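Removed from the display is one protein chain of the complex; every other protein chain stays in position.
Residue numbering begins at 1 within each chain, and the chains themselves are lettered A, B and C in the order written.
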Amino acid sequence: MTDAKPVRVAVLGYGYWGPNIARNLAETQGFDLAAICDTRPEVLSTARRRHPSAFCGSNPDEVLADRTIDAVAIATPVSTHCDLAVKAFASGKHVLLTKPIAGSSREARQIIDAADRAGKVLLVDHTFVYMGAVQKVRSLIEAGELGQLYYFDSVRVNLGLYQRDVSVLWDLAVHDLSILGSWVPRRPTAVACIATGHVEGHPKDVGYLTLLYDDSFIAHVHVNWLSPVKVRRSLLGGSKKMIVFDDLDPVEKIKIYDRGITQKTDPATNARGPLAYRRTGDVWLPQFDLTEALMVETTHFQRCIANGEQPRTDGRSALRIVEILEAAEQSMREDGRAVPLPSEA
Amino acid sequence: MTDAKPVRVAVLGYGYWGPNIARNLAETQGFDLAAICDTRPEVLSTARRRHPSAFCGSNPDEVLADRTIDAVAIATPVSTHCDLAVKAFASGKHVLLTKPIAGSSREARQIIDAADRAGKVLLVDHTFVYMGAVQKVRSLIEAGELGQLYYFDSVRVNLGLYQRDVSVLWDLAVHDLSILGSWVPRRPTAVACIATGHVEGHPKDVGYLTLLYDDSFIAHVHVNWLSPVKVRRSLLGGSKKMIVFDDLDPVEKIKIYDRGITQKTDPATNARGPLAYRRTGDVWLPQFDLTEALMVETTHFQRCIANGEQPRTDGRSALRIVEILEAAEQSMREDGRAVPLPSEA
Amino acid sequence: MTDAKPVRVAVLGYGYWGPNIARNLAETQGFDLAAICDTRPEVLSTARRRHPSAFCGSNPDEVLADRTIDAVAIATPVSTHCDLAVKAFASGKHVLLTKPIAGSSREARQIIDAADRAGKVLLVDHTFVYMGAVQKVRSLIEAGELGQLYYFDSVRVNLGLYQRDVSVLWDLAVHDLSILGSWVPRRPTAVACIATGHVEGHPKDVGYLTLLYDDSFIAHVHVNWLSPVKVRRSLLGGSKKMIVFDDLDPVEKIKIYDRGITQKTDPATNARGPLAYRRTGDVWLPQFDLTEALMVETTHFQRCIANGEQPRTDGRSALRIVEILEAAEQSMREDGRAVPLPSEA
Partner (left out) sequence: MTDAKPVRVAVLGYGYWGPNIARNLAETQGFDLAAICDTRPEVLSTARRRHPSAFCGSNPDEVLADRTIDAVAIATPVSTHCDLAVKAFASGKHVLLTKPIAGSSREARQIIDAADRAGKVLLVDHTFVYMGAVQKVRSLIEAGELGQLYYFDSVRVNLGLYQRDVSVLWDLAVHDLSILGSWVPRRPTAVACIATGHVEGHPKDVGYLTLLYDDSFIAHVHVNWLSPVKVRRSLLGGSKKMIVFDDLDPVEKIKIYDRGITQKTDPATNARGPLAYRRTGDVWLPQFDLTEALMVETTHFQRCIANGEQPRTDGRSALRIVEILEAAEQSMREDGRAVPLPSEA
């Protein structure tokens, strides 16, 4: 691969997240950061100072028309995703698209169809999925270390950047749902959601979303833009082990607890005995890959393009998250009643 | 008061919580711990060793019949509350009753009526209400320090003592609801609840309960008996200040954050301006009374009996909590739909 | 043992620590708390309320003269230890003595001699040695889990109770030295110490004490009565594993880190290779006994008396701590120069 021609990639949108994508693409082996696009002159001048060898312009069509550019990373507002991504695929580019994939499942499907038609890579930037800690937990689950899964409970609150057009659920819960999707791939059956807003003329800023499954597993997400403290913490309970994932802990991000309850069954009579507690069992903090998640993701994007690997966060998994959020909005309109989710198409 | 005759008090039930009540009654000025009742011989022998001057017996009727005993603290299982409390009032005793007041609002009303008929004190042991930290927050709210209240979010999870007959909501959420009631006395209008259980033949062990009000204020309680870690943390958001109450922090239980958002309005045109953030404002850890909450409560109980003060946690506030839990159970049966709460009788 | 006559024990001194000793003796199988002595009437009345079946008086001689009393726990000021303990042994009592054993090594030796002459048990109340977490670490060390020990570093600071006659070293460092003695039984060769005081007419309130050994192992203790925060944390470094013991963490008191450095040696040439780091190795939180340390200690005291076991914290180990503190004071007078310690007598 070292002697292959580097993939020439452009970044569209250099606002909040775009600079991080650009920085990682520039450092990723196999990519050549060819262009950066943004409509704001002062933003472009920063981009130019940081990436003097990249072409910096204000017109994305110019970039999409450039036949020497192989791929684009789209980091513009959600409302522009569908239009830009469809155009990009039509121009034969591979696409890395920031989350959420689109503002509706209808648009998400259009993007997926465009990628399929073009036969190009579509990777949706659900960054958390690429984090070493999240991957470590996934591999523990797959190895059966946790036993039967009981619940997922995730809190993502802080004093947030209010957005005019996207509620706290579309802004934050999308992360928890992507982590959940990585850990618990099976589909939820229904979603219940209650949310409220405290600033007139702005979207909802506090939300609680519950996912139901076809058994007793339950997932709950609490998102809040009005919290005085920042919390990013997920609990995952299983019959054998339980996990705390605290993304803000600089060192002890994952703790695995050998705690739980066990119910002995009498082998002769098959009668259930009393509950036994494993309450003060050992705690274990496993090692995991510390590479910046976005760097893992851009490296993976490069391999998907160069070697035809399947993106770990493809359009379909991104669509599923949008479907959950749409059902959540319907649940809000119905006073929190659990709304069924579409089964696999 | 020092020369008044001490109030002779008995403790019925010396299981998990009874010993704490007995210890505090024994140390409270103005009480004389006269008797302890429990049906289990080995429990009684411990009680006897700790309180050698108290009469220790197994028959509560014997205690209730004793005319020299003025008050009883009932710390028996919830299912026995109604019967014992009604009998106690009929025998002319004042009653301290562990939480929840009863297993149903119907029983709770019977207890309240019995207290009213007897003209005796009924104090329900919602211990948290008497905690210095909780009282401190209440006085800050009453002084207007927090501005308009936005939300209450409370988490109470741990690897819990499974109970055969009471779900995690009746066991744990009752505490959060009592703290909420102390901080936000106005009545919620509806409750939505989703819960699930993971141990066959046992009550639900994970629950999420949301309270709605007649404005955008929202309260949410997360309780869980299957958590590997113990968390007891409440957030209270207001337009001026926000509070974190972490009951497990040995020292920094209350933190007050001067953070939030402000929306400037143009005085001339009355048009709303952009949102401004107070994001890194000062944090303040106020002093508060460190006395053991149960000691504050037993002292208050003594004054209610001796001086006719009104219990801070009376039957009506305890009933309200039971009504919320009953509506929560109905919401569970209706897939999480918000169920209206009865307005003040 | 259950049918043996209980050991009748008295507590002399019911001030700060005495009530804890009395409570634990009262709950320890095989002891009968027979008497409590204190010269302060208000203190005695509290003792009487809590232990109504114990004789409560103000004259220790009365207790010592009582032939039915087998043992005494002495919890009076250090300056009275020698006199009281020697008398107690002369009266044929077993003695539990609060720390430090005495204010000088001369007095400590008198007490030890008196115990030896009387053939009675002398247990010095270095409570930390009986803590489950401390014992767990000791057993890990003894099992070779840590490899070669590198250093012990202990911090014990808080806003302290100033004492008129005892410096912060005699008050606090004594705990760290007892933990160190339990973990690293071999004798230090010298002690260096610097301390200073900030309140006129009061003893030193900030101190740093370093112990040197006959190899590169080093132990350091930082004690401070003027700290705004309370810290009780010890690090123990070894060639294989390292340990953090945080006594204030309600749950995660011991963490064992699989971290360190390794130096590979070329087997052919025997040349030392470059250093390798184990930097992000697993962390492990082992289980340990959660029994209150003082209860473990009083139970052990009972067994020493009843079964002739050797006290884990006997007079000689307590004397060694006093010798270290005396040498530390000499080092302070010599500008911090390391002062040699007496070798085993």
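Keep this in mind: a contact is a pair of C-beta atoms (placed from the backbone, for glycine too) under 8 Å apart; a residue touches a chain by one contact, two chains touch by 3 or more.
The shown structure was predicted, so the numbers you read here are calculated from the model rather than taken from an experiment.
Checked against the hidden chain, the listed residues C:121, C:137 or C:242 yield one contact partner: C:242. In the complete assembly, the contact with the undisplayed chain comes from C:201, out of C:41, C:119 or C:201. Remark: the residues of chain A touching the chain excluded from display are 26-27, 49-50, 52-53, 229-230, 248, 250-251. The chain not displayed touches chain C at residues 150-151, 153, 155, 157, 159, 162, 190, 192, 194, 196-202, 206, 208, 210, 212, 216-218, 220, 222, 224, 226-229, 235, 237, 239, 242-244, 255, 257, 259-261, 263, 272, 275, 277, 279, 331, 334-338. Contacts to the hidden chain, counted on chain B, fall at residues 252, 280-287, 290.
Operating definition for what follows: only the chains that are shown with their structure count from here on.
Fewest steps needed to get from chain B to chain C, stepping only to touching chains, is 1. Distance from the chain A centre to the chain B centre is 39 Å, each centre being the mean of its Cα atoms. In this assembly, the C-alpha centroid of chain A lies 52 Å from the C-alpha centroid of chain C. Taken residue by residue, chain C touches two or more other chains at no position, since every residue touches fewer.
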